[in-house]
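Sending over a structure as structure tokens; questions will come in a sec.
In this view, the complex is presented without one of its protein chains, the others remaining in place.
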Amino acid sequence: MVVSHLKLIIEYMKINIATAMEYRFNFIVQSLSMVANNAIWILFWWIFFQKFNIVNTWTMNDMIGLYAVLTFSFGIAGTVFGNRRRIAEVISEGRLDFFLTLPKNVLFHTLIGKSSWFAFGDVIFGLIMATIAFQWWQFPLYFLLCTLSAIILTSFAVIVSSLAFYMGDARSTSRQLDIGLMSFGGYPLSIFSDTAKILLMTVIPAGFISTIPVELLTQFQLKWFLILLGFTLLIFVIAIFVFYRGLRKYESGSMITTRM
Amino acid sequence: MGLIKYLHIGRISFKNNLAYKTDFLVGSLFIALIIFILINLWQTMYADRAVIEGFTITMMIWYLVMTESIVTSPGRVIEQMGDEIRSGDIAQKLNKPYNYVLFHYAESMAKSAQRFVLTFLFGGIVTLLLIGPLTFNLNHFFPILLVVILALTLHFTLMALISVFALWLEDSKSMHFIYQKVVFVLGGMLLPLDIFPDWLASIGKSLPFSFIAYFPAKLFVGFNWNDFLILIAKQIGWILIFVACTIIVYRISFKRISINGG
Partner (left out) sequence: MVISIKNLTKTFKIKHKKEGLKASFFSLFKSHYKQLHAVNNISFNIKKGEIVGFIGPNGAGKSTTIKMMAGILFPTSGKISILNHNPQKERKKLSYKIGTVFGQKPQLWYHLPAIDTYNLFRRIFEIPEKEFKERLNRYIKLFEVEEIVHQPVRKLSLGQRMRCEMIASLLHNPQVLFLDEPTIGMDIIVKKKIRELIRKLNKEEKITIVLTSHDMEDVEQICKRLIIISKGKIVHDGSMKDIREKYLSKKRIVVILQDKVKEISLPGAELMYRGTYKHALEINTKETSLKESVKSIVSKYNVEDISVLDPPIEEIIEEIYQR
């Protein structure tokens, strides 16, 4: 079963690459703009660290490491599960019907139905930052942690996007919340008060997608690795639950206004 | 004159937004959350000092509330206009280029007005509860309002100008992205330019973006009639420059669109 899912991903990757090559110019423009976008954030932090040198034991190098994890995770989530941010749109455009008539797992299929070219820029940027911040022997762990992050943020996007099942038009909300996750992921967790830290490890799990992986890479602690693993599993399960419950509502037609 | 129709456009846009009420509210609440996070960041930085580059923590946070409110309220203008331009839809919509821009200006300002108020309200409440009030003289309310309106106008004008380049790049999302980030950093939305290394701060101050976020918000937290007059003069100056550019660029592009048939 896992194999057939992987095979399907490969098929979609082929199609996505073919589409990207068909629109080479756009593909390059979008990938590069993402690289530029991330570079500007690094510029922001550079300015900040010029002024303040150290932020609760974090240095500029730690910040680069954070971005290495953050952008690469968003990158792989976006290239493989390109529809993760668009589930609300897929629902409101009635495109969900297409996936419903096909024999594959609806959530999985919907997610892989598209690949984001912006995300590809993230992948590249993340890798570049990783080569600056980490040593070659840290890379296997880096890839593993990024995979977990990618699952977390995809699950989050699914949960948030599934609001569309309940709210009708959740496009703006889900987009904002997803941007929120990304924004907060860009700050080291240590600067926050305990209350904030809790928020950032639960409601908006920004802590899990960037700070914790970075700290695990600089100083591995089994306890935190297991917590990260556990959280990944938890949010994954919640995402599936929320989506399928919403799907049942969709199929019972309570959302007529968005479908007809 | 036909200008009254733009008022009606504004009214309908206002009503339209109310239709997406939950979505709308959540968007504004979101900013409150960002302010909350930023408060945490700055409380850490202010742990061992009271003033940073002339800003107390109170001033700093209220500064950020103002910049966030201004910069985020218009929304995705570049994407909307850029997509319309690329698809050639506008060739059918309106005849004269400046009508098209005015139409969007009316829509955008109506939308921005609502969102600005809500964003500032929610961000302000969070700040009031956690940091405290800003010493603000009510006499300065109308001047600041004027400055904000000019800031939003300049913001819109720049976005309208950039939207045209969607034609060449065949993509509006990327440009929205880059413009947004440039304003975030060089416009001083995330960080007052005073914190920047001097050379970078001078660059920022000489660019139009700082007149959207940095200067208006700085005036807000530290009002001074002299600065006010200089600011609106410069804002108007930048607006006029970019309005002129926009008109020219749109005229040229419209010719191209009409020739190509959209």
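As written, the chains take the letters A and B, and residue 1 is the first residue of each chain.
The criterion applied here is as follows: a residue touches a chain if its C-beta (ideal position, glycine included) is under 8 Å from a C-beta of that chain, and two chains touch if they have at least 3 such contacts.
The structure presented is a predicted model; accordingly, all values stated were derived computationally and were not measured.
Colleague: Which one touches the absent chain: A:V2, A:A18 or A:L222?
Modeller: Counting the whole complex, the residue in contact with the absent chain is A:A18.
Colleague: Since one chain has been left out of the picture, which residues of chain A touch it in the full complex?
Modeller: Touch with the absent chain occurs at residues 4, 7-8, 11-12, 15, 18-19, 22-23, 94-95, 97-98, 100-104, 109, 248, 251-254, 256-257.
One rule holds for everything that comes next: only the chains that are shown with their structure count from here on.
Colleague: Please report how many Å separate the Cα centroid of chain A from that of chain B, as a whole number.
Modeller: Distance between chain centres: 27 Å.
Colleague: Note which residues of chain B are touching chain A in the complex, please.
Modeller: 20, 22-24, 26-27, 30, 33-34, 36-37, 40-41, 43-45, 169-171, 173-175, 177-178, 181-182, 184-185, 190-191, 195-197, 200
Colleague: Can you list the chain A residues touching chain B in their complex?
Modeller: Checking each residue of chain A against chain B gives 25-26, 29-30, 33-34, 36-37, 40-41, 43-44, 47-48, 50-52, 55-56, 118, 167, 169-173, 176-177, 180, 183-184, 187, 191-193, 196, 204.
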